[in-house]
Structure formats: structure tokens, C-alpha cells
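For this view, one protein chain was removed and the others were kept in their places.
Note that the chains are named A and B in the order they appear, and that numbering of residues resets to 1 at the start of each chain.
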Amino acid sequence: MRILRKLWRRYWLNIREYHYCNIFPSAKIGRNVVIGSYVEIGDGVEIGNNCKIEAQVFIPKGVTIEDDVFIGPCVHFTNDKYPKAKGEWKIWPTLVRQGASIGAGVTVRCGVIIGRNSGVGAGSVVLHDIPDNQIWAGNPARRIDSNWNGKV
Amino acid sequence: MRILRKLWRRYWLNIREYHYCNIFPSAKIGRNVVIGSYVEIGDGVEIGNNCKIEAQVFIPKGVTIEDDVFIGPCVHFTNDKYPKAKGEWKIWPTLVRQGASIGAGVTVRCGVIIGRNSGVGAGSVVLHDIPDNQIWAGNPARRIDSNWNGKV
Partner (left out) sequence: MRILRKLWRRYWLNIREYHYCNIFPSAKIGRNVVIGSYVEIGDGVEIGNNCKIEAQVFIPKGVTIEDDVFIGPCVHFTNDKYPKAKGEWKIWPTLVRQGASIGAGVTVRCGVIIGRNSGVGAGSVVLHDIPDNQIWAGNPARRIDSNWNGKV
């Protein structure tokens, strides 16, 4: 069953998965996605088409990623604002809009929206919503520039 | 032998281990602990009961974790203040007290104590001891609030 799912992802959806990934069966992943090694994609996560997810990324339940998003190595999302080992907990949803780029080692607090074509600098900690077409960086992340797309 | 240890952890201690964990045989782990994928728990580490350890956590030799502790994804502890590739090295012990919660992507410098029921915000870098019942965040982590427990 697991093998069949893997083949379906590989040949039908054209998803390139590297070593030791852990993708929950209920995760919905689009076409032409690249997924690096040691990535965990949790229960019910939705990922759009043409995304590139680097190694060691952690995406738990409650996160939605739209099309054409880049996620750098060691980026980790969260889904609980006040986590505890015991007791009830609720999920704060997180949304990454189309075309956004998240740099290496970024921590994204749950409940935020990262806007279209925006960029997050490496090593940042995102605590607030990021509007479209802006570049944010730092701990906590603040706006440092606009028009990320112009730079190559 | 490895399989037996795994079965013992699973059915006797009720430890739920996800994929690709690497737990050293000399680590002492309590009951009802959840351990996420890609977690490395080093030589001689002690972990209490009812802890929840998320994916991609690194816990080296010298770290002690008491009961009911939450450790978010990609948290990494250290055990050497001035690490070098060559030569002698000594271990600075680190202690996480009962009921503490450590957010995603936190780096904990060796030699600190994280107090009872205290919380560390996501993406922080802990360089100093954290007293009981306080919330710390930032790089380096500073006190930002008290009474983490009241918030849910």
C-alpha cells in the first residue's frame, strides 16, 4: 500500500522525493513538487503544484502551501501557539501564498499568512503576517525590502 | 537485540516512536513519551515520563529532561561551550525542569537550567538560566512574560 502510494506520487504526480522522507497518507501534494531528504509532511497538509521543499523541513497538520513556493532547508512550521506536553490543544492554521520563498532555517509561528511572492530571509523567525511582495528578515522578522522578485 | 529494545520501549514503557529515530541504548526514557521522526537521543540522556518530543530534535549526552516537558520540532541542545574538531573536550550538563515547553527551532546552549513550567518562544537562542513560570524569547532569549500556564 505504501509502495503503491509512493509509485503514484512518483509517476503520476511527478513528485521527486529524496531519502528518508515521511509523508503522511492524508497529505495532499500537487504536481512537479521536489521534496528533499528528511522532510516530514504531516496529516492533512496541502501543498500546491511546482513547489520546491528542501531537506529537513517540518510541516505539521494545519499548514497550507499554495503553488510555486520555495521552502529552504531546515524550515519548521508549527501549529500550536502554547504547546504543552499534556492536555487539550487546538490548531492554528498557517498559509503560505503563491510564489513565496522562505529561506533556510526559518521558524514560522502558527497562525500567520505569508503573502504572494514575498520572501523571508534565512534564519528568521516569523511571528506576524507578511504582506504580498515584501522581504522580511530577522528575529522577530521585520520588513527589510520590497520587490523580492526583481532580484536575481 | 535492537529489535528487543524497541519492542520493550513500545509495549512496556508505552513510548511512541516515529520513523528514523536514533536512540542510544544507554538513554533512559520514561513512560508514555512521544518521540517524533529524525530524533537523535544521545548516550546517557535521561528523559522523564509523559514528555512529547517533536521531529528533528537533537539531544546529546549531558542533557536531562524531567517529566511533562514539551520539546518542539528542530530544537537542538548542545554539550560543549567551546567546541573544536580536535583535542579534549568536557561536557556542560543541561537540565530542563518539569512541565517546561520549548518552542520550535530553539537552540539551547549547554550549561543552562530551564525552570519548571516555563516556556521558550519559537526560534529563540537560550544562553542563560530561565527561572520557573516565565516565558522567554528572542536571540539571545530574554524574559517577555510570566505565567505561560495561564494561556491556552
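Points worth noting:
Definition applied: contacts are C-beta pairs under 8 Å (C-beta built on N, C-alpha and C of every residue); 3 or more make two chains touch, one makes a residue touch a chain.
Only a predicted model underlies this, so the values are computations on that prediction, with no experimental measurement involved.
Note on the undisplayed chain: of the listed residues A:42, A:60 or A:73, the one touching it is A:73. When the whole complex is considered, the residue among B:62, B:105 or B:119 that touches the unshown chain is B:105. In the complete assembly, the contact with the undisplayed chain comes from B:74, out of B:27, B:45 or B:74. If you put the missing chain back, the residues of chain B touching it would be 20, 22, 38, 40, 56, 58, 60, 74, 76-78, 81-88, 105, 107, 109, 124-125, 139-140. As for the chain not pictured, it touches chain A at residues 18-20, 36-38, 50-52, 54-56, 68-70, 72-74, 99, 101, 103-105, 119, 122-124, 138-139, 148, 151-152.
One rule holds for everything that comes next: only the chains that are shown with their structure count from here on.
We define each chain's centre as the mean of its Cα atoms; on that basis chain A and chain B are separated by 24 Å.
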